[in-house]
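Removed from the display is one protein chain of the complex; every other protein chain stays in position.
Now for chain A:
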Amino acid sequence: MSIRFILCFNKQGVVRLIRWYVGNESSGDTQDVIAQIYRLISSKDHKRHSNFVEFSETTKLVYKRYAGLYFVMGVDLRDDDPIYLSHIHLFVEVLDSFFGNVCELDIVFNFYKAYMVMDEMFLGGEIQEVSKDVLIERLGTLDRLE
């Protein structure tokens, strides 16, 4: 299993998107885990600190901040960090193209579409498609079906 979870929250710690690909292996409640992740990431200076941080014995976090939102992936400790950073960037780029200059409000009021984008890109903790053009075309077709 590569990606354990994908999480998106704002600067206030309000979760906007979350998808678990494995069960919560820690002893804590899911909300506690999210709170720990938020405290860990929000305390870092995103302009000077690394985008990678060890979270638990099995998981490390790869994260990036875009405007007021943090996008976080929990990945296996043995996995390669930078590739997941590029996955996050691709996800944000696709969201931006799909919504047209995406903002937090778009994700709040169209969370089901944001999940549609996420599920088109990631399945079972693995990335399925890396071509932005292919993704945009597929998502456009799915969106028209609604």
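Details
The working rule: a contact is a pair of C-beta atoms (placed from the backbone, for glycine too) under 8 Å apart; a residue touches a chain by one contact, two chains touch by 3 or more; residues count from 1.
To be clear about the criterion, contacts and distances are computed from a predicted model.
The chain absent from the displayed complex carries the UniProt protein name "Increased recombination centers protein 6", chosen from "Increased recombination centers protein 6", "Exosome complex component RRP45", "Small ribosomal subunit protein uS9m" or "Peptidase S26 domain-containing protein".
Contact with the chain that does not appear here is found for just one residue of A:L77, A:C103 or A:L123, A:C103. In the complete complex, the residue from A:F5, A:Y66, A:F91 or A:F122 that touches the missing chain is A:Y66. The chain not shown here touches chain A at positions 10-14, 42-43, 45, 47, 66-68, 103-105, 108-109.
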